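Sharing a structure below in structure tokens format, with a few things to ask.
Left out: one protein chain. Kept in place: all the others.
The letters A and B name the chains in turn, as written, and every chain counts its residues from 1.
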Amino acid sequence: MSTFVEKLRQYRKPGYYDKFDYHWTMTIDLDRCTGCEACMVACQAENNLPIVGEKRFAENREIKWIRIERYWEGEYPDVKMRFIPMLCQHCDDAPCETACPVFATYHNQDGLNTQIYNRCIGTRTCAVYCPYEVRYFNWFTYTWDEPLEQQLNPDVTVREKGVMEKCTFCIQRIRIAKDNAKDDDRRRVRDGEVVPACVQSCPTEALVFGNSNDPEAKVSKMMKNPRGYKVLEELNTTPSIVYLTKVHS
Amino acid sequence: MSKISRRDLLQYIGAGGIGVVGGVLYGESVQQNVELLIPQVVPPEDYSPGVATWYNTVCNQCPAGCGISVRIREGKAKKIEGNPVHPVSQGRTCARGQAGLNALYNPDRIRTPLQNVGQRGSGNFEEISWDEALTTVGSRIGRLKIDNEASRVRLLCGRVRGHLDELFLQFMNLLGSDHYQQYDFTYPSALMAANKMSFGTDVLPYYDIRNAVFLLSFGADYLGTWISPVHHSLAYGHLRQGREGRRGKTIQIEPRMSLSGAAADEWIAARPGTEGLLALGIAHALVSEGHYHGSDRDEWSKALQAYSPSLVSAETEVSEDKILRLAREFGTSTASLAIAGGATAAGTNAVASIVAVNALNYLAGNLSQPGGIIFNPDPAFSATAGSRQAGFQGMLDLIGAMKAGDVDVLLVHDTNPVFALPDNVGFRQAMQNVPLIIALSSFRDETTEMADLILPTSTYLESWGDDVPDPGVGFPVASISQPVVATLYDTLPVGDIVLSLARQIGGELPIHMRWGTMEEFIKERWREEYDQRGSEGEEQEFEAFWQAALEAGVWGQPGAVAGDQPVPLSSSMIASIADPVSRFAGDESDYPFVLHPYLTATFFDGRGANLPWLQEMPDPMTSVVYGSWVELNPVTADELGIREGDVLDVESPAGSVRVPALIFPAIRPGVVAIPVGQGHAAYGRYARDRGVNPIHIVATLIDDQSGDLAWAATRVKLKLTGERLQIIKTDGVTRTLGRQILGPENDHA
Partner (left out) sequence: MFDHGQPSYAEVNKDVLSVMLETGPKYWMLLGTTMSVAGICFFMPWIYQLFVGVGAAGMNRNAVWGSYLSNFIFWIGLSHSGTLLSAVLHITNSPWRKAIYRSAEAMTLFSLMTAAMFVMVHLGRVWFVHWSFPIPNQMGLWPNFRSPLMFDVMAITTYLTASSIFIYMGSVPDFAAVRDASTGLRRRLYTIFSFGWRGTAREWHTLGWAYTFFAIFVIPLAVSVHSIVSWDFALSIVPGLHHTIFAPYFVCGAIFSGTAGIVTVMYCLRKFLNFERYIGQVHLDSLGKLLITLSLIWSYINILELFSSWYGGTSFELEALQFKLTGFYAPLYWEMILFCAFVPLLILFKKIRWSWNKMLVISILINVGMLTERFIIVATSQPRKFLPDAFGFYFPSWIELSITVGAFAIFATLFLIFIKWVPAISIYEVKETLKPLRRDA
């Protein structure tokens, strides 16, 4: 019992995950992002996001693991539009993780907030608890008009009705990179070897992804940028995504 | 082991047989699609289950010519990413490029040759065989050729570059018809014409946004739709944060905020149609404030005399201070660049406006400088493809010819003039006069629907081809496109269709066009190209080169930067300066609003509307999906008592469309904007009967100098219909409500 308590305590300590090999992290430079939404379509292609149809959009039931939020500032003529890509922040203190009664969502040793579709029973509590509203529920089982289904990525599950889903940081790509590293007799994945679909496509290179445990990684350097901040930091969710604010001139 | 008698054995076999047959029947009836785990017993080359292969090819979703890599698994295309070694896309893609897979696997693709059996345009098609189809076309054209009437055959294409263009040209030449034209709504005719006037060049220059420090964009949505959005986005990222301690600045001048306007540090809504004037005002200030030191300073100040900032300010409704400030920043920044596009390049003054912008670049001294305008060398091949652009004037001529009965056979490929021309020019009606219309197309768009015969083309992901990005990137580049998957249906790559037709028609055509397939043709041409460039060598060497080029998907000579292009004479530039103020169709008192149609980052000019991923991609500025809308300034809307979702009749002198209103904070009062792209009457299940097409109500004013359609020069009036329609948006509240979502305020430059 006491070892159990001990372990639990350790586990809850901040920095617990640093002991492990990786801590996948993303930085998003809002000064680069133009709101072009290439990342959204890239994600849809990579992760088998359903084509939900007009009706479902009207009901506000779309599924977009990464979305662009828009905020207006000021009024005409001094009006400004600000974009901010919003995806699962892979919080280190994720409110969604405590909520799931069946452990369908949990934190893995790489610092990822993972979602096990098979285990999900659909209470949707995680989505209520997530302050970033990046969890998407399968209200229906979606189908693809033939032959669109031929495009589906065989590395990613197609989800059925009743399960929650969200950004995985393209865990399938992480897996492949780790496998490759292992095959090459390397202990670690090289910086830049794992690129999630959104990061890969972003035409302005606003997104940077990598292992923040590696001080040499590009992402670690980006995180040190004085423009860095975390969205809704005051909620203490300790997100893994660092945003760099847009520069106002 | 017990003995089995012969009789038993027969019984067993019989029973087994029945069982097997029954089982098969049962299986067939229950499971319609039997999918085999590994479809081929002998897998094709490069096929190993579970292992992905990447093929490089060229994107065809817009004319930028980005290189792409396609991920293939088990013979199916899974993902499109940018080709990392391609100089245009550098490993990146836009949303439209990604959605190319939706075109390949589109459920509404044409799968076999089709023949119209009902009335023309009724959409009643019957499947026929390729033999039949090719014989019909071949004999018809062949007869015209024999009768020396081949000039009654016309070929209309979209923006075709590379050797496919040459193939078309050769085909038509051998036929004896010089009516090979291209029509692309987005072709920057005005820009070409203006550059010809200012710089004397026929080739689009390279705008080096990457190295610019101060970017002044007159209406050009360079991040969304203008010329080469992915490349510009890469450049933009670099301009902002790519240089240590030196953040570039961008200014956008346009009446309705585009993606580039949103990204800009300052968005200026000058009076529509006066953007060119504003450029001249800035030019005036540049010279008069002493930011220009050239020897021809006096000539310039004389030429610009009439455009003093105070006068320009009154016309453009941009304050004099602002003009002076812009001039100062433009004049003093180390690398300033001005570009023009969008509505600025679509007034009746388009060429004059762009010339004015070109003058700015000249005065900033950025020609052939890093961060300025870099003149491209002549493209590796297909230098003349642009000259086949019909432009609006050319289309009017074609319509005239069709109406006059001068056209017997119309071949259409990859262009959709029924959609992308104003309604009242009557392209569709004119088509009724053409006895035989043949569409070479993958989708049944509005123009294809009008065909008598559809020859289904394979998509770009199933075809051979090559391309020269236009504009180039400052050095010679050519890309190869190769099929990344096996052809899905009974379709042929368009090049192969042309070659088959040539064989069918006979005569000297098959003698000159002797290639069996497009692949052969391309390879041969590349070989010639290779030999010409002085690298004549062994067979082996070319094969190696060809393999390398195929693997890379691109061939280029980054070293050969054309930095030493002659700087154009200032006299010609000064001479070409004209008063750039646009006229508008419609009287201001009757039609109080200026209509601002704009290309969208989602559908471009409408060609993306049949791709479900793009339909489901929220419009970047408004988050609307699946529909059209008309944007109004909040104050205007208030005055007229219009709320979001009120359906309005937007009436121009040329027609009207019915579309719901959307209140948009970043549009000039007095301007209403409708996105281009939706409003298809055909084009498959995702596009059909959705939204409206503003091009249809554009009045047919043309640009004075280039003859192109001035699609941003129409006035409209609005009428409330009393109906309401839900605009489907993904956004909730688009104000931060004081929450620190966008980060703490700061000014790290």
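Everything that follows uses one rule, which is that contacts are C-beta pairs under 8 Å (C-beta built on N, C-alpha and C of every residue); 3 or more make two chains touch, one makes a residue touch a chain.
None of these values were measured; they are calculated from a predicted model.
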Omitted chain - touching chains that are shown: A, B
Contact residue for the chain not shown (choose from A:Glu59, A:Glu75 or A:Glu146): A:Glu59
Identified contact with the non-displayed chain, of B:Ser151, B:Thr201, B:Ser301 or B:Thr736: B:Thr736
Positions on subunit B contacted by the hidden chain, ascending: 731-739, 741
Touch list for subunit A against the chain that is not drawn: 56, 59-62, 69-71, 86, 95, 98-103, 119-125, 127-129, 131-133, 135-141, 161-164, 232, 235
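Quick note on the criterion: only the chains that are shown with their structure count from here on.
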Centroid spacing, where centroids are CA-atom means, of subunit A and subunit B in whole angstrom: 32
Residue numbers on subunit B that touch subunit A, as the complex places them: 73-74, 76-82, 91-95, 97-99, 101-102, 104-107, 223-224, 229-230, 233-234, 236-237, 240-241, 247, 249, 257, 259-263, 265, 267-269, 488, 601-602, 612-618, 620-621, 623, 625-627, 633-635, 665-669, 685, 726, 728, 730-731, 734-736, 739-749
Residues of subunit A defined as touching subunit B within the complex: 29-32, 34-38, 40-42, 44-46, 51-52, 54, 57-58, 60, 62, 64, 67-73, 75-77, 79-84, 145-154, 197, 200-206, 226-227, 229, 231-234, 243-249
